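Sending over a structure as structure tokens; questions will come in a sec.
Only a single protein chain was left out; the remaining protein chains are all shown in position.
Moving on to subunit A:
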Amino acid sequence: MGILEVRDVSKNFGGLKALSDVNLSVAEGTVHAIIGPNGAGKSTLLNCLVGKLIPDTGSVSFEGQSVLGRKPHEINQMGISRVFQTPEIFGDLSVLENMMIPCFAKRDGAFELNAYGRMMADGEIVERAEHMLEDMNMADKRKMHAASMSRGDKRRLEIGMCLAQEPRLLLLDEPTAGMARADTNNTIDLLKQIKEDRPITIAIIEHDMHVVFSLAERITVLAQGTPLVEDTPANIKGHPKVREAYLGEQSGH
């Protein structure tokens, strides 16, 4: 039984079948990639996992608990963090403040009316946020306005913010989309490092086969809303069905 279990999930948008009978099991402590051509339903599946969409049928459970019907912030508090395709950070705040917010969320929960405390005097939180920034190699940027950073740094900060919550499952939605090759490689190294340092499970949706084959231990190929095949990277590379689904798109290196 995996940490994340998706059972017979279907989702229709009007007449369009975005997902039909998807079954997926992500084993604890692995890096599991979900790949597939455009329109295969990858993002819809991810949105069903985090509470943004509710599947029409089927069940999604995390560590044995159903996530269906829960709000995004509740699912996050269960231990699932999500990294977006375009980095979603608090642009108006400083980098340090960005990092402090997930630390507060981790300690105080979804709501805490702390209007009497001093933000910068909360030693535990400041220390933890500074520590996370050092981990992410961003300590020198702590006073920067988050919106003014490069895309690669924003991505790094966003991943750091997710990790500050110590999630047990990290969901990444095309983390290297629109990045230069150097930034992509940095992100790959960062994710490898994260995986090495902590017992985390990572589920990654990706288009870039270079990223997928550098990281994934297990790959599910999604096509037209159904899982085509699930296997190890080595087996996926030569799989005829996968080549067929991609129809000439790059299928490995």
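Some observations on this one:
To be clear about the criterion, a residue touches a chain if its C-beta (ideal position, glycine included) is under 8 Å from a C-beta of that chain, and two chains touch if they have at least 3 such contacts; residues count from 1.
Note that contacts and distances are computed from a predicted model.
Selecting from "Sarcosine oxidase subunit alpha", "Heme exporter protein B", "Ferredoxin" or "Leucine/isoleucine/valine transporter permease subunit", the unshown chain of this assembly corresponds to "Leucine/isoleucine/valine transporter permease subunit" (UniProt protein name). Among A:15, A:69, A:123 or A:199, only A:123 touches the chain left out of the display. Note on the undisplayed chain: of the listed residues A:8, A:88 or A:244, the one touching it is A:88. Think of the hidden chain as still there; on subunit A it touches residues 50, 71-73, 76-77, 81-82, 84, 88-94, 96-97, 100-102, 104-106, 108-123, 125-127, 129-131, 134, 139-140, 142-143, 145, 158, 161, 165.
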